[in-house]
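Missing here is one protein chain; the remaining ones are kept as they sit in the complex.
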Amino acid sequence: MTEKSDIVLDVKNLKTVFFTNSGLFKAVDDVSFTVKRGETLAIVGESGCGKSVTALSLLRLVPDPPGRIVGGSVTLEGTDLLTLDEAAMRAIRGNRISMIFQEPMTSLNPVMRIGDQIVEAVRLHRNLSAKEAHDIAVEMLRLVRIPEPARRAGEYPHQLSGGMRQRAMIAMALACRPALLIADEPTTALDVTIQAQILALILDLQKELGTGLVLITHDLGVVAQTAQRVIVMYAGKKVEEASVEALFAAPKHPYTRGLMASIPAVPASGVPAQARLNEIPGTVPSLVRLPTGCAFAPRCKLAIKRCQEEYPPLADWGGGHLAACWRAAEVAEVA
Amino acid sequence: MTEALLEVTDLTKHYPVRAGVLRRQVGTVHAVDGVSFALGTGETLGLVGESGCGKSTVARSVLRLVEPTSGQIRLRGEDITHLSKAELRPHRRSMQIVFQDPFASLNPRMTAGDIVGEPIAVHGLASGKALEARVAKLFEQVGLRPDQMRNFPHQFSGGQRQRICIARALALEPRLIVCDEPVSALDVSIQAQVINLLIDLQRQHGFSYLFIAHDLAVVAHISHRVAVMYLGRIVEIADKDELFRNPRHPYTQALLASVPIANPHAKKIAPLVDGDVPSPVNPPSGCAFHTRCRFAMERCKTERPALVDAGAGHQVACLLNEGTGRPNAIP
């Protein structure tokens, strides 16, 4: 077993809700997970499953109103972030825990030079002269493999291509060598050849710096190629957690299984192609009117009466493979 | 191949880039640069490429939503490139489009039933009760309930909205449906529903799809043939299985190697190309891919490779090995 000190982030029973004019949204409902040093944890799910709100909750950036974290703990390197005051939290954001977003254009200030934005981020947390901070900025740009980093540091975001901007964002996020990096769909807006470059870069840097990584994505391909552990979320709840090998070898939750069967495969990739994609009927339920039982039951082929009445507990199916399904034992045989 | 429904020859679309107070032309966007392909009846041609490769401009030019700079578009043998709006109207019935964004492609102030019925009403094919019955039937065909006709677009989910868009496209019983990234904005589980629906409808009605997407797996699943575009040009076109098993153009190879495969034991993603796609404003000379190509030779900078047949209908535009696109040895 790993030592306790190896754990960078420990999230326990996190609950985040939104008070909206159509009712109470339980965006994140009782979600727990840990991230070790140098480990990549992927959180997968479809839109509205709560994966992005989970990320924002870790940084305490959920917009209030209408959102609020109403329970649980987020322990980063031994400190519960939910108990800190705003000033203490600001000292941690961008320093010990950083985030990169989907859209690199809107996450960078368009009227500030790239280098100056990194300098600002660095000097916010570290007592450095402008010259020293500038050197770090150039060094970071070199680290993310931007050609001619010294010249690029003097350019504005619009002068960079989409891929270069995302590299600059990564440089900024890692400038203070955070313990944890959260990447919310970092490659979704990018073209596939650029996505491959950026993912390779993130993984290389993570190995080099030993940063813990929480990767939020909807793309199971990205998960398979990058993560060590995976959490599958559905309607605000964690429905399955496993190592990436175990999850892809034998998913225990019917939802995970359905997701895997519904993605088309590239021919000659080794993944068998089906003539007809396996569809999950229906749509993702509204987070306001969630059923009492399992939220996936209305779309599930295996659903029995019990699924509609009682929410299944997260049970361990061996080797830390958790799944919340009454019929997890039969999933492999039936579906 | 079956009889060609759509033939596109040497399609080119250039946009002027203007700047300054006098709006003087300072450059040209080569959105589409000499694209040719044919699409048979009942066939699906996939058009893949990264953003800015011109695939959407091809789609819009085919429908004459964008006026091509030069080239020819023939629908069922008839040249429609230069028809006036009025002359084009009857041809509009045979070709329809489904867009990417199911939120922006429906007028928020019209009911779903009115949206689907509009093409029928515009062409004066039915009205009143008959129109309503036809719309109800279209709703059933795409897996919606006829009682949802009275709802407004915001009352539907993304997948359901895309079904409405498909129903609207079906309303005129077209022969060709251009699908411009129809599932890119949808969730994975919903994507499968829409792809299956498109395939089922094709089997029932026998129409042709020009299917545009950036997701190779989706294109591979739905298409019979696939064309790969790079900076306004088709660099490779072949039957689906042939293209994916035996990619010849270095760009196609890079594209395939970049797709993350949903299997942790499969080879890790390998970025085979560096850098970004160059700007389509004044693109590179010769082969547009030479700036990023692993195998680029001196010739590639000056000579523009033509799309040549490398056997069995597999066409490739690359100077490697006498135009077969095959490198001597992969380094």
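Should a chain be cited, it is by its letter among A and B, assigned in written order, with residues numbered from 1 in that chain.
We take it that contacts are C-beta pairs under 8 Å (C-beta built on N, C-alpha and C of every residue); 3 or more make two chains touch, one makes a residue touch a chain.
Everything that follows uses one rule, which is that contacts and distances are computed from a predicted model.
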For this session: Look at the options "Transmembrane protein", "ABC transporter permease", "NADH-dependent [FeFe] hydrogenase, group A6" or "AraC family transcriptional regulator" and return the one that UniProt uses as the protein name of the missing chain.
Result: "ABC transporter permease"
Seminar exercise, completed: By the document's definition of touch, the residue of B:A38, B:L172 or B:A296 touching the omitted chain is B:L172
For this session: Write down which of B:L106, B:M229, B:L243 or B:V273 is the residue touching the left-out chain.
Result: B:L106
For this session: Quickly run down the residues of chain B that touch the omitted chain.
Result: 60, 63, 65, 88-89, 92-93, 95-97, 99-101, 104-110, 118-119, 122-123, 165, 168, 171-172
Problem set entry | Residue numbers in chain A that touch the chain omitted from display | 19-24, 65-66, 68, 70-71, 82
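Heads up, the rule we're going with is that only the chains that are shown with their structure count from here on.
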Exercise. Between chain A and chain B, what's the gap in Å when you average each chain's C-alpha atoms?
Worked result: 31
For this session: Name, in rising order, each residue of chain B that touches chain A in their complex.
Result: 50-51, 157, 159-160, 187-193, 195-196, 199, 214, 216-218, 220-222, 240-241, 244-245, 254-266, 268-277
Problem set entry | Of chain A, residues touching chain B in the complex | 46-47, 161-164, 191-197, 199-200, 218-226, 244-245, 248, 258-260, 262-271, 273, 276-281, 283-284
